[in-house]
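Below is one structure, written out as structure tokens, with a few remarks after it.
Removed: one protein chain of the complex. Kept in place: all other protein chains.
A and B label the chains in the order they appear, each numbered from 1.
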Amino acid sequence: MSVSRRDFLKTAAATSALAALGVPGQARADGGEAKWVKSVCRYCGTGCGLFVGVQGGKVVAVRGDADNHNAGFLCVKGYLLPQIMNAPGRLLHPMIRKGDGFQQASWDEAMGLVAAKFQEAVQSFGPDAVGFYGSGQGLTEETYVANKLFKAGLRTNNVDGNPRLCMASATAGYITTYGKDEPMGCYEDLDHAEVFLIVGSNTAEAHPVLFRRIVQRKERNPDVKVIVLDPRRTPTSRIADLHLSFTPGTDLAILNAMANVLLAEGLADDRFIQDHLAFGEGQEPNRTRADYERFLGDYTPQKASAASGCSAEDIVKAARWFGAPGKRAISLWCMGVNQRSKGVWANNLLHNLHLVTGKIGLPGSTPLSLTGQPNACGGVRDGGALSHLLPYGRLVANEKHRTEMEKLWGIAPGTLSPKPGFATVDLFRAMEEGKLKCLYVMCTNPGQSLPNVDRYRKAMRREGAFLVVSEAFHPTRTSELADVVLPAALWAEKEGVYGCTERRYQLLEQAVEPQGEARPDFQILCDLARRLGHEKLVPFRSPAEAWTEILTLTKGTAYDFTGMTRERLRQAHGLLWPMPGTEHPGTKRRYVRGEDPLVPADHPQRVKFYGRPDARAVVWLRPQKPPEEVVDAAYPMYFTTGRVLEHWHTGTMTRRCKELEHANSEALAELHPQDAARLGLATGDAVRVTSRRGAETFRAKVTEGARVGLVFVQMHDDQRMCNKITIDAVDPISRQPEYKICAVKLEKA
Amino acid sequence: MRRREMVWVAALWAAAALSACAGAKPAQRGAAPSQASHPEVDTGLETCAGCHAQATPAVAAQWREGRHGMALVACFVCHGSTGQDFRARPESVGCRGCHPLQVSSVTRDGRTQGCFQCHPPHALRAQGKTSPHPPRGT
Partner (left out) sequence: MVIAGVLIETLPGAEPRVAARLLSVPGITLHGGDGHRRIAAVLDAPSGETLEQLSERLLAADEEILGIFPTFVGSP
């Protein structure tokens, strides 16, 4: 083999540079070209595909995957992902609490202690004395192992996760309306929509790559209309043709009023209603269209205007745009709708708009709930890792479903407990009451993210409670409360599947080795199972083996993705279920004849809502109800929380990124100039925000985008925690807390 | 040519020797011009674009009204933070994170044609009528 002079010189140059580096072990044998490993962004529920650039065993770069839905685009958080890998605060060894501090321990010592404590609690107090609190950020296989270990091994349904805090109302909305969870539409619908109804979502900051797609659609088609419903004027409103600001908690009245206009002005699709819909109040489809129209009589635009503070003309205009015959309409919503004590109802009302106009199951016409976390859908919702669920659409309380799972898992009949476990807030309340003795927290940060957080921080440190936290970083506001902290491998250091908003599943390949003694959660949980005597339940040597088992559980369910083999995931840039065979291309639009494999090819109509026994989606009669806490003389202002572009979740990762640390990292109390003037506050002044539960001091930021009478604070700051103030009231159906609305008073501090 | 090479080599060897003598102390930056990075700005309260809307209104507006402003691709994405990583003139390499196809389509033999020749800074909308990039979706 001839080597050119140039190549020789390059090799010699490289060798000399590497020798000078003094750490030849880290040099790459193939000459230092970066290796690009296919993965998915660690952050939000958009699920952007990317490649991880690896050099010398380190993550040195990322680039967007041009063949994925994000067309190569990443937001600033994703672009800066390499920084989190070596960021300060990476936990490299197991730690065990000693008094007020922590002491480094061996894996064997730490896991031995965890197993002994869990075993002891189960023996002394029964299976429901222990619990698992997981995450929409864990990989599907990790969540699966935990769910199986706790439900089938330890025999408790106390398995819940943070999707309860962000997705539960959307899930319950889809299930009550269509009988099955998860959206029927897909991201591609954004490219076809002519009307966008964005409710309670600051898409521009929370889902920037999807927002870019909406902006592009509008840029290319100036007739496209964007309607934004949000009390605040956020950056999302910059592309709005119509922005409806309203008193927090009154959007149910507005959505009902829009339906009123649709029916009153003949914009409903009578044939679609006749063929595909049922009407209901309470829990049963027990009403008629006439009942519905009578119910809507209470929601004229004028009445809704009086209740909500936005103009009747705007409500009428929004309804006319949405209902315009032949125009394709998409609705997008997020935490503003879900994080509410009436969150499920608000979801139902959004679905109603699509159903009565038949604007569903067509390219560009769909109700698409946006997701907050990268694997809330795939791992927790679909995988059934909530306290009332079993995998792939099955329910704990359903005997047939339990029997099915016992057969699939090869466990004795009657092993699975028929009693649903505690949902998140109830789980931490059980800890407070001393009923729950041991809790295993994986990949999330309840010590910062729970509403009314100080109450539950106390519960986590309660005498006799034992808290295990598996985390890549330490301390976090949760790991600081733990008895044992386990060093978890971080994104790119492990392999597994993420499933995002549009039923898109993607494989994240391992790019680098875990740092220090860190281990993937998959491995940690399999080790725990072995120590608890349940190794036969989770005998997996790799996540791929667990995935093969997961595929068998989906067969015959509405999720059926038996065709989604590991190899196919490795090759593909995202696959959408249902996907019942290895030759099946996947499904962009569910319930649609010719697209969804579960709709018979000869079905007489274009859609079939097969999720419900009568194949009819339900239009629910849901009245306007106030939030749990309304303003009064003592607490005269509304308080709301949310995200900013530069940070994510509780900031454990983004706040360790150099550029992001300097950008929008401090939680400020955003106020309207009128409120600021009344309180004598200017930007930068310290302001004490107090609710009935707690208080926190922030610096004020006076901004025109705020709404009079409403204070906004971001949720990412671990030093100034908005959740000391938020309310822990929950939606009675979804058990999701009302983070978005509570009452506060403000004082200059 | 030969002479310039020698000058370069000599200068850098000297710097290396200096560094070696200084032990653990990092070598001093020599050629780099000082960079304005606004240490006085309270980044907890202010964003770059907030002040620059007044300080450099034309530039700020070009960004704000352009696609990058609409998508909130904030100043620090290309320019770095107000800290040591601040770059007054971002390199085309930075574009690669979000536009890998476009950058690689104008890269030949490891050399990238500068992005900002066709995409003026801040507005970043291409001026020419023909594009050297492959159309999206191909």
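Operating definition for what follows: a contact is a pair of C-beta atoms (placed from the backbone, for glycine too) under 8 Å apart; a residue touches a chain by one contact, two chains touch by 3 or more.
Quantities reported herein were computed from a predicted structural model and do not represent experimental measurements.
Checked against the full complex, the candidates A:192, A:625, A:658 or A:692 give a single residue touching the omitted chain, namely A:658. Within the complete assembly, A:59 is the residue of A:44, A:59 or A:423 that touches the hidden chain. As for the chain not pictured, it touches chain A at residues 4-6, 9-10, 12-24, 26-28, 31-34, 53, 55-56, 58-61, 82-83, 85-86, 658.
By the touch rule set out above, chain B reaches the unshown chain at residues 1-2, 4-9, 12-13, 15-16, 19, 26-33, 35, 80, 84-87, 89, 91, 93-94, 96, 103, 107, 110-112.
Methods note: only the chains that are shown with their structure count from here on.
Chain A and chain B have Cα centroids lying 34 Å from one another.
Those residues of chain B that touch chain A in the complex are listed here as 42-45, 47, 67, 70-74, 76-77, 80-83, 85, 96-101, 136-137.
Within the complex, the chain A residues that touch chain B are 61-64, 66, 71-76, 79, 204-205, 208, 211-212, 215, 219, 235, 238-239, 645-646, 658-659, 661-666, 668, 683-684, 699, 701.
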